[in-house]
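Pasting a structure here, questions to come.
One chain of protein is taken out of this complex; the other chains stay put.
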Amino acid sequence: MKKLINAPDAVVADALRGVQAAHGDRVRVTFDPYMVVRADAPVQGKVGLISGGGSGHEPMHGGFVGPGMLDAACPGEVFTSPTPDQMLEATKAVNGGAGVIHIVKNYTGDVMNFEMAAEMGKGDDIEVETVLTNDDVAVEDSLYTAGRRGVGVTVLVEKICGGAADDGRNLHEVAELGRRVNAQGRSMGMALTPCITPASGEPSFELAEDEVEIGIGIHGEPGRFREKIGPASQVAERLTTPILEDLPFSSGDKVLAFVNGMGGTPLLELYIVYAEVAKIASEHGLTIERNLIGNYITSLEMQGCSITLVKLDDEMVRYWDAPVNTPALRWGA
Amino acid sequence: MKKLINAPDAVVADALRGVQAAHGDRVRVTFDPYMVVRADAPVQGKVGLISGGGSGHEPMHGGFVGPGMLDAACPGEVFTSPTPDQMLEATKAVNGGAGVIHIVKNYTGDVMNFEMAAEMGKGDDIEVETVLTNDDVAVEDSLYTAGRRGVGVTVLVEKICGGAADDGRNLHEVAELGRRVNAQGRSMGMALTPCITPASGEPSFELAEDEVEIGIGIHGEPGRFREKIGPASQVAERLTTPILEDLPFSSGDKVLAFVNGMGGTPLLELYIVYAEVAKIASEHGLTIERNLIGNYITSLEMQGCSITLVKLDDEMVRYWDAPVNTPALRWGA
Amino acid sequence: MAINRDTTLDWITRFAGEMGEHRQELVRLDTAIGDGDHGTNMNRGMQKALEKLQSAEQPDPGAVLKTVAMALVSSVGGAAGPLYGTLFLQMGAALAGQAEVDLPAFAAAWRKGMEGVQSRGKAQPGDKTMLEALLPAVEALEQASDLDSGLSAAVTAAEQGMNATTPLVARKGRASYLGERSAGHQDPGATSTFYLFKSAAEALAD
Partner (left out) sequence: MAINRDTTLDWITRFAGEMGEHRQELVRLDTAIGDGDHGTNMNRGMQKALEKLQSAEQPDPGAVLKTVAMALVSSVGGAAGPLYGTLFLQMGAALAGQAEVDLPAFAAAWRKGMEGVQSRGKAQPGDKTMLEALLPAVEALEQASDLDSGLSAAVTAAEQGMNATTPLVARKGRASYLGERSAGHQDPGATSTFYLFKSAAEALAD
C-alpha cells in the first residue's frame, strides 16, 4: 500500500486538518466529534441540511459544505458511517429554527446511526426529516434485503435541496424535492482497479490485467460480475442500459447526466465516457439538459467510473442552476 | 494497460468529443486542427490568451478555456506538444485586436512549435507575446541545457493573466504580469506510481512497492531520485524544501500554495499533504493568502502530487480573485 | 456462582483482547463480502470501551455494559456500532442495579439484547448476520441449568451458528449487495459475536 498519509489511523483527522487550513474562512472543522460546518451556521430561518458517511469518498460530503448546498457534513472513518453523536451535534449546529434534513445514503450502517441520532435528539425538539438515497441499479431491490445503495444521486440531491433551502422553501418541501430527485435518479458504477483502505492495506478485490468489475459500490465492495475489458463505448453501454431499463422515461425527457470518477481515473477518460453517454442518450431520445463530469463521489484511489441519470423537472433545473459556493462545487457565486 | 478508452490513437479526438458534448454552450471544439476556443471568441479589444501542450494533463489546458482565463487551448497528442498550425489557427481565432499571448511551458517541443507558429504568423500582423513558464526546481537551471520545465505555475499564470486581460490591461502589461508570476513561482512533484501512455502501453518507469520517485515531471519522465516512501509530512518536506531554497522569500511574505494531484491520487490525500505544507509555510513565517488543492495539471493516472508556491503581490491577488468561468476553475461567476 | 462487576470487567477486557488479536481476520472476512472494516471498527470501539471503563467507577455489571454500549455507539459507526451498542445497552438496562447476576437473569438480559439487535437491524435468522451466532447461543443459555455449562453450550452454539453462515446468501447488510456471490464466505459479524461468547465463558471459567 502506497499512500500520501502519515498513519492509517490518522487519515481522517489529518485530512480534516487540511480542510481547516485551506477553507477555515468558509467552514468550521471540529475534531471531537468530526464535523465540517458552514462558518455562518446556523442560518436563521433556513432549513438546515446535513449529510454524513464514511470518509474515502471525497469531495463528498465535506467538500459540499457551503452556501447553496450542505450546512454540515459528518465524516466517519474510512468507509465507516459516522456515529449518532456526530449527527446529533451537526443537527444542533445547523438548526436555524426551520428544521433540519438528514440526507442519508441507504447503507445499513448509515441508516441505523442516523436513526439512533434521531431517537437521541427527540428531546431537543428540532424537527428532522430524512431523505434516503438508493439509486444504485446494480443492486436488486427487494423488501427482504438492505435494498439499493445510495451513490451518485446523493451529490445531486445535496445540490438541489441546497438550492431549495436557500430559496426559503420549508422543511417538508425541501425533503419532498430531495425524495423526488432520488426517485427520478438511477446510477451504476464499474471499476478498472480495486481500492485499498489504509486500515486493511489489502486490495478490496482482485482483478486480472484485462478484467473490469461491473456494478461496484463506493466502498470497494466487489460488483455483480466481472468481464474482459472492452472499449469505453461498451463500458458506457453496460452501465447505461440497466439505468434506462429501470428508470421510467419516455423519448423527449430531459435528464441530468453525471459521469463520476471513482478517484483514480483521469478526467481525460471521463470525457471519453461522457461522449459515449451523450450518444446513447440521444439514441433514446433523451435530452441532456445539464451535466456533471468529474470526481465527486469517489472510492479512494479506485480507477473506474459511475454514471447517474436523473429525469429533470423545471424545479430541479432551477435549483441545480442556483448559486452554490462550496470547495468542490461552485457556480454563480 | 487498462483504460476507459476506445482506441489508443482515438483518445484525444474522443475526449474532445466529450468536451464538445458537455460544454458546447461555452466552448467551440474543432478537430482539424484540434482546438478548444471560447464560444464568444474573439472578444473585441481584449488581449487574447492561448495555451497548448500535450494531452494527458487534463483539465489543463482545455478545461481552463472561458471568461477570466484562456481564450483557446491547443491540445496535442498525449504528452506531445501541439503543432504550429494549431497555434496559428488559435491565435487568429482569439485575436480581438489587442494582441495575443502565447503561454508556453518550457519544453523543447512546445517552445519550438510555438516559435514556428510565431514565424509562420508574421504575415498576419497580429501582435504576439510569449510567456514562458519554467518553475520546476527538480531540474537544474543552466544556460547550456533545455532549462527548467513549466509545471504547476502554468495554471496560476493562466488564471492571473486571464483576470488582467478581462480587466482591459494591454498586451505588454498582461505578459509582464504573467512573467512575474512565473518568476515568483516554484514547483516540485513526486510520484507513487508511474503512468502509462495509451500509445506505449508500458509504465513510464518501474517503482518498487515501497518506493517513491521524487522530482518527476508531468510526462512520466523519471525524476531526480527515488527513495523509500515516508509519511506525508516527509513527502511535503522533500518537495517544499527545494522550493523554499530556490524561491527568494523573507519571513512575512504572502504566498499562494497549490497542492496538485497527478491524476490518480484521491483528494483525501491531497488535503493531508496540504495540512503539512501549511505547517511548513508557517514555520518559515510565510502567510498562505490563497490556496488551490486538486487535480489541475495531471499526468494521466499517475499517483502523486506536486507543490507550487508563488510569492504574491496585490496585483496577483486581485486577478487571482477576479471572476473565472471555465469547466475546471470557476468562481465569482 | 454468579456474575459480578469484576467478572463482567474481565469478560469485556477479554473481548477487547480478542478484537485486537483477530482484527485482521475480521477485516479479511469483511473484505470478501463487505468493505473490510469490521475488525478495525470493533477494535477501535472496544479500546474506547476500556478507556471509558477506567475513567469512571463501575458499581455493577449493568453499569459496565451500559458504559461499553455508549462507547461503542459513539466510536464504532457502521452497522456494528448501533448493533453491538444496542445489544449492550439492552443487556445493561435489564441488569440495572444488580450486583450479582445469576443464570436466569443473565439469559434474560441476553434475550433483551438480542431483541434490541433484531428491532434495530430488522434481520431474520437466515439473513447471514451476527444473529446466526447470537440466536442459538442465547437459546442455549436459556436452556442451561447452570452458568458454567450454559456458557460453554452457548459458545458451541455460537460457533456452529458462525460456521453455518458460510453457505448462506446475505439478505441484510453490505454483503447483501453481492447477492449469490455472498455465499461461500463466513459472516464477520457472526464471527465477532462468537468471540463475545467465548470471552464471557473464559471470564467465568477462572
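As written, the chain order gives the labels A, B and C, with residue 1 at the start of each chain.
The definition used in the following text is that a contact is a pair of C-beta atoms (placed from the backbone, for glycine too) under 8 Å apart; a residue touches a chain by one contact, two chains touch by 3 or more.
This structure is a prediction, so every number in the text was calculated from the model and none was measured.
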Touching the missing chain are B
Missing-chain contact, candidates B:Ser51, B:Ser204 or B:Asn295, resolves to B:Ser204
May I ask which residue of B:Pro42, B:Gly99, B:Gly220 or B:Pro242 touches the chain that does not appear here? B:Gly220
Among B:Gly63, B:Gly76, B:Gly162 or B:Pro242, single out the residue that touches the unshown chain. B:Gly76
Based on the whole complex, identify which of B:Ala7, B:Ala39 or B:Ala146 touches the chain you can't see. B:Ala146
Have a look at B:Ala39, B:Met112 or B:Ala208 and name the one touching the chain we're not showing. B:Met112
In the full complex, which bits of subunit B touch the chain not displayed? Write them out. 33, 54, 76-85, 107-109, 112-113, 115-116, 138-140, 142, 144-146, 149, 197, 199-200, 202, 204-205, 217, 219-222, 224
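Please note the rule applied: only the chains that are shown with their structure count from here on.
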Suppose chain centres are the mean of their C-alpha atoms. Which chain sits farthest from subunit B? C
Counting in whole Å, what is the centre-to-centre distance of subunit A and subunit C, each centre being its mean C-alpha position? 32
Based only on mean CA positions, could you tell me how far subunit B sits from subunit C in angstrom? 54
I'd like to verify one number: the distance from the centre of subunit A to the centre of subunit B, where each centre is the average of its C-alpha atoms, in whole angstrom. 29
Taking each residue of subunit C in turn, which ones touch at least two of the other chains? none
Note the residues in subunit A that touch 2 or more other chains, in rising order. none
